[in-house]
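First up is the structure itself, then whatever we jot down about it.
The complex appears here without one of its protein chains, the remainder shown in place.
And then chain A:
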């Protein structure tokens, strides 16, 4: 709030002359204070106080309604920003972040250096923050809220914990209150007390929290985002603004990633480019690859299309200071050697084309035909997003579908996954084009169950000269239920030679009294 009102540098320039600020929200049918700034704290306001009471204490108070989603978004943005230190960032409630900096600290000048670097950067961004490094998440949590220590060595844990209030153990409010009632106000009191009676009286959670704070019980952090298996990053002395430079650097990063991918014999399918902007905003650009990739040029080409597609959303501002390329999903990639026959492998350019198009228009834009075992026309065939390029490129024409020996597999299922077997129902008379929603037509027939003589479609009258049908297709009761009407399909031709596919929904006398007609498709 302060940042948006006074600018990002309000902390360093000093707070402008402004009355105390409090945030209120409705708790138990009363407007109560949920957050307040330092000035308001100084004049004696407290969390949980009624808004009217606070106003009485300080008439010039600036009261603002709390906005939890905005707070959450801000915390997530901060978590994104913290990705610069470690990929393991976990959210903690509404106002905290856990960073697992195991193995990362030395990159930022040790633990002390990391904390001071982080705090000074956050200070410059206008965020008041406290940070503590310790060997366990619980201890860090306690120290950062109730203590004033930067870095805690493992052997100091008990000494730091002892003077802290019991609330620092992340306990439910009732437990903390109960502990205080019996005089166990500080954690130090608990450390010496016998464990069994405490567990009996206050539950096992208390001991668990205590052990976690002392580093005797493990506490897994759940990172906010999946941790990439491979990544490479580059920190820049001078921020980058130009898109071309960003792409150039991406290519270099791709080369770095490539070596580690090659060592594992894998190729990336989903890449993510993280762009850390100078002012703390982080952009995440994802790009899908159609086949497992480890070629730097191809990876950079993916991002070229992607960046062009999101061109307007990507505001470089004062430039990007850190770039990181991460491989979010990778799979086994069989290194193939070019053969000497001179026949170019056709799947490579196709994969490149698929990548280019899906980087620009989304991964579901390219579609391939799919068939299903169904009599209902709309279910029998359709288009699904292209997932398996090999299915397009490895053809039955090459004799791959039938296994060696030429025998049809007994199970009826072909061993190659992704190659569509000749399944599905293929009557010959299926239209070339089909309407996604059958369009109602007004048709007249000579006899109720017969073919139409003429019909009105899109405000034009068509006279039927020839008709074939009916082809009766009953609804699939196991899918849509038993009361779905039956359709009678007719293939009709009008005077000028247009061929249409009409159907009448419902059987006379058995299902409906007056049937409706629909146009479902057009033939060539």
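Simple rule for what comes next: a residue touches a chain if its C-beta (ideal position, glycine included) is under 8 Å from a C-beta of that chain, and two chains touch if they have at least 3 such contacts; residues count from 1.
As a working rule, contacts and distances are computed from a predicted model.
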Protein that the absent chain corresponds to, by UniProt name, given "Protein ImuA", "Phosphate ABC transporter ATPase", "Helix-turn-helix domain-containing protein" or "Tryptophan synthase alpha chain": "Protein ImuA"
Touching the absent chain when the full complex is considered, from A:29, A:222, A:495 or A:513: A:495
Residue of A:196, A:237, A:447 or A:524 in touch with the missing chain, whole complex considered: A:524
Absent chain, residues of chain A that touch it: 344, 346, 349-350, 352-353, 356-357, 360-361, 365-371, 377, 380-383, 386, 391-393, 395-398, 419-420, 424, 426-436, 457-458, 460, 463, 465-466, 468, 491, 493, 495-500, 521-524
